[in-house]
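Complex shown without one protein chain; remaining protein chains in place.
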Amino acid sequence: MAEQVTRKPYLRELPRTLWFLRHPRYVRYMAREFSCFFIGAYTLMLVLGLKRLAEGPEAYAGFLEALASPGAIVFHLFALAFSAYHSITWFRLTPKAMPVQLGENFLPDGVIAGAHYAGWALVSLVVLWLAGAF
Amino acid sequence: METITSDIAIIGAGGAGLRAAIAIAQADPGLRIALISKVYPMRSHTCAAEGGAAGVIKSDDSLEQHFNDTVGGGDWLCDQDAVDILVQEAPKELLQLEHWGCPWSRETDGSVAVRPFGGMKKQRTWFAADKTGFHILHTLFQTSLQFPSITRYDEFYATELLVDDGCCQGLTAIEMRSGQIRQFRARAVIVAGGGAGRMFPFTTNGAIKTGDGMALAYRAGVPLKDMEFVQYHPTGLPSTGTLLTEACRGEGGVLLNKQGRRFLQDYGMGPETPLGKPVLKTMELGPRDRLSQAFWHEQKKGNMVATEWGDAMLLDMRHLGEKKINERLPLVRDMSISYMGVDPVRDPVPVRPVVHYMMGGIHTDIRAATPLAGLYAAGECACVSINGANRLGSNSLTELLVFGRRAALSAMEYLASGSARGNAQAIDARAESARGQVRALFQRSGGGESIAGLRKAMMHTLEQHAGIYRSGEGLTEACATLATLRRRYANIELHDKTNVYNTDLLQALELGSMLDCAEAVAVSALERRESRGAHQRLDCPERDDARFLKHSLAHYQGEAAPRISYGEVVITKSQPGVRDYSGGHA
Partner (left out) sequence: MSERRVELDVLRYNPETDRTPHFQRYSVTCREEWVVLDALNHVKETVDPTLAYRWSCHMAVCGSCGMMINGEPKLACKSFLRDYPGVIRVEPLAHFPVERDLVTVIDDFIAKLTRVKPYLIPKEAKPIEAGEYRQTPAQLKRYKQFTLCINCMLCYAACPEYGMIPKFMGPAAISLAHRWNQDSRDGGRAERQEEIAATEGVWECSFTGACSEVCPEHVDPAAALQRVKIKSTIDWYLAHTMPWLNK
């Protein structure tokens, strides 16, 4: 039994950059976070479309033509996939953030997430209706 | 050696220690409190208490009935003045916890709910689902965080009480993280170190329950009272000893033998009550000692279910339904599934009696004061005695609150009376010698005795000879074995001779505590030639009030076996009678 204090708590180094590769749940989290880049990019593209529309029919036609290019289609597919992933992962988390207590019990998670899906479907229908799809 | 000076030092930060600390901090914020524990407070074993805490609150109940249930349950070995205090102060203490935010289960009108419990004639057990002790402990711990006068010393293992001039003036403790010994100087010390169930191999008790507080006081010259009374809880999981709360039966669960018969009716606790309609203080709601003894007899008759961990009875809760089990007994369901692979909603759970609680402990009076000036004790480590020969379930959580607070107030009175003495030099010398003792353990080599080996031998001896039923012959053998084990303990050798968080050292010291307590149990049991409550002698099957309506007191004698003397039981209004759990006494 030594007299001097020999404590020396050891701090384990953590990878600062690719830390999320440590565990699948972190990878899933990063995928969810990463998905917002596509949503952002898609929003920028819509803004660009508005700008072209304001510049006149020719500019807008050029924009529509560019949308039909294979690259733009691939981009749309990616954007669709990631925004769907984004929405689904967040909807799945909504029961945590906004629980609803009725009397003694809480509404089941499925009801709260389901309500979000219903809202999503409704808004989509309205947009389609505005676009003249029906 | 670093010296830490405070006004009152408390050893143990479980329910009793925390309650005491808060009481002092509230009453006099100027007093410096050192709260010393070998574990972080929330690890203390109070957290494992499940069923509830008894306190009269409903209008059909009365203090007198709580008193009578407790005294009868304890087979008249309780000190009745102490029980009076317990039942009077219980409701106030439980309400105090409510005011500190304890999440008690509630009635629909928002008042506190109570549930039935074994040996209690009325519903008076306050509960927080089936994690009552956990919630009490965390409520107390978190409440304690608001008091700046409480300084915690978490993970400090107390090794010795510092006594000089006939009064306790502090203690020495090992700081686990550094391995250094510290001297705690205090004008009064409260021991709240918990029980010693780990002396037995099959117990509901956590690893930390090694009787350290009891051993500290015992070695300092304070007798251990009624140590022969060891409670077996009837319903533990046979695989791990994990407790399934008495509330399982309080809520309506029943016990079956392998023929499916509710066998308790054959042991004076009948007649059989309707399934799902438990009747208080009869059948499955009889007291723990009687139920565990009935198991023993049924086992002898070959009526028990064989499992790979030995014989078991069946705890059937299926008729309670999934909803009620989830709401009232969620932990029970979770543990039965996890540790036994049995879902109580679908199947009866095999259970068997398991060592649960020490009725005995540090001899104190109703002020929680020990015979040693400046030393107080409360909780399971103490014996006031409100539990007598058999504790009723849900009285111990109440006890640690009531007597934790009383220990605090008594210690403060003692400080105020000016009778606390201090002799710095003599105390320093004692602290140095305490450090020398620990250092000697490090220096010893060639002894060759293993800690695990001695521990196993001790556990085996107690299980074999100091279990539910005992005999003079067996106890004589146990005493001899334990004396040998204590001698061999002097030759243990540490494998780990480093300082930082040395658990080998910790286990060695804990084993020392347990061996001292174990010997007190065995010798007290041998001397008590009668059967009373949890102490059942096959060779002396009757209760003998003429000779043994007395508290046993085990006095430490160093290397020799303890000397046993006897003290009077305080009887105020309830003369010893017959314990009747036949349901015919309403």
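As written, the chains take the letters A and B, and residue 1 is the first residue of each chain.
The rule is simple: contacts are C-beta pairs under 8 Å (C-beta built on N, C-alpha and C of every residue); 3 or more make two chains touch, one makes a residue touch a chain.
Here the structure is a predicted model, which is why all the values come from computation and not from measurement.
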Sole contact to the chain not displayed, among A:Gly40, A:Gly62 or A:Pro99: A:Pro99
Hidden partner chain, touching residue among B:Ile451, B:Ile468, B:Leu509 or B:Ile564: B:Ile451
Hidden partner chain, touching residue among B:Ser6, B:Ser105, B:Thr273 or B:Gln299: B:Ser105
Touching residues (missing chain, whole complex) on chain B: 39-40, 42-45, 47-48, 92, 95-96, 98-101, 103-112, 131, 134-135, 138, 142-143, 145-146, 154, 177, 206-208, 239-240, 242-243, 308, 331, 335, 338-339, 450-452, 495-496, 498-504, 507
Residues of chain A (touch criterion as defined above) contacting the omitted chain: 2, 6-12, 14, 16, 19-20, 22-23, 25-26, 29, 33, 93, 95-99, 101, 103-106
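The rule is simple: only the chains that are shown with their structure count from here on.
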Gap in Å, rounded to a whole number, between the CA centres of chain B and chain A: 55
Chain A contact footprint on chain B (complex, rising order): 177-180, 438-439, 442, 497-500
Touching residues on chain A, where the partner in the complex is chain B: 1-2, 5-7
